[in-house]
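In this view, the complex is presented without one of its protein chains, the others remaining in place.
The block that comes next holds chain A.
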Amino acid sequence: MMRHLISAADLTRDEAVLILDTAEEMARVADRPIKKLPTLRGRTICNLFFEDSTRTRISFEAAEKRLSADVINFAAKGSSVSKGESLKDTAQTLEAMGVDAVVIRHSASGAPYRLATSGWIDAPVINAGDGTHQHPTQALLDAFTMRRRLVGRDAGLGQDLAGKRITLVGDVLHSRVARSNVDLLHTLGAEVTLVAPPTLVPVGVETWPCEVSYDLDNVLPKSDAVMMLRVQRERMNAAFFPTEREYSRRYGLDGERMAKMPEHAIVMHPGPMVRGMEITAEVADSDRCTVVEQVTNGVSIRMAVLYLLLGGNEAAAAHPSPTTTLERGATRRPSATEESK
């Protein structure tokens, strides 16, 4: 495994599959009466959030606690860009406190990369979303959700997403979720199509390993999964599209459009959903929509990433089978039940 997780593009196919397989193991912990493993006992992880995101922070925190890590939450609200040195200063403070890993969320693209490569800090860095750049654990949980739904929960082990056709719809330009997903899904063998108005597609997209279409209706019948991206209303004021209604007519997902999708196809959304504009309630509440599962899967994926980066490096390398890896990790330490009092 790599030392840091900064970008979904840094993962090889085998590394990504290992994370997905490990996450399946982690998911089983959630089914136990006591949802806790001793794996990271005695390790301190800091959630360094320079940008608000309660959902992502809670997901990481749940993952860390299920692995028995000590958790420090650091919210640096309102600092970041206006006082650039705060990132470096904060990093060095955490280093001095002996933090074992840093989960960072930042409004500036590249901040996690800078943190990992500038010599400010030694600990592994996990990117929990940076600017409009990357959000690799989101892409991993999306891929995990797709693999469960489209390949099968147990049949999926060891498998990638070869041949699956995935469509991402919405604000690609400002979306770290889109960037991460294009990279990871391509690595996993899927065929990705981006659908958006041309104003919300970045100049330079032509080198990305995906197709680009401006027409949602044409793409839907050929999609195994349709992922709706967040579209912020303020984009309208910046003239990225004329009105909310026009956006919704051309790029929103309603029941009629959903009916054009193959029967097995799923609808995904990183949340929180803007109902009405991006997606109608009918679609959001249908059993094809995986939003709630995505949240659950997020914890399993983050457990897997933390485990592999911090706890399971050697074991994982020596025993590629995730089941073996996890059992070895567990037997070296007190059992889950002993740990849980």
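Operating definition for what follows: a residue touches a chain if its C-beta (ideal position, glycine included) is under 8 Å from a C-beta of that chain, and two chains touch if they have at least 3 such contacts; residues count from 1.
Operating definition for what follows: contacts and distances are computed from a predicted model.
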Notebook entry, point to check: Per UniProt, what's the omitted chain called: "Dihydroorotase", "GvpL/GvpF family gas vesicle protein", "Pyruvate dehydrogenase E1 component subunit beta" or "2Fe-2S iron-sulfur cluster protein"?
Noted result: "Dihydroorotase"
Note to self: Please identify which residue in A:Thr22, A:Ser68 or A:Gln134 touches the non-displayed chain.
What the structure shows: A:Gln134
Notebook entry, point to check: With respect to the chain omitted from the figure, which of A:Arg66, A:Arg176, A:Arg235 or A:Arg302 is a touching residue?
Noted result: A:Arg176
Check: Touching the missing chain, which residues of chain A?
Finding: 80-85, 87-88, 106-111, 113-114, 117-118, 130-134, 176, 179, 202-208
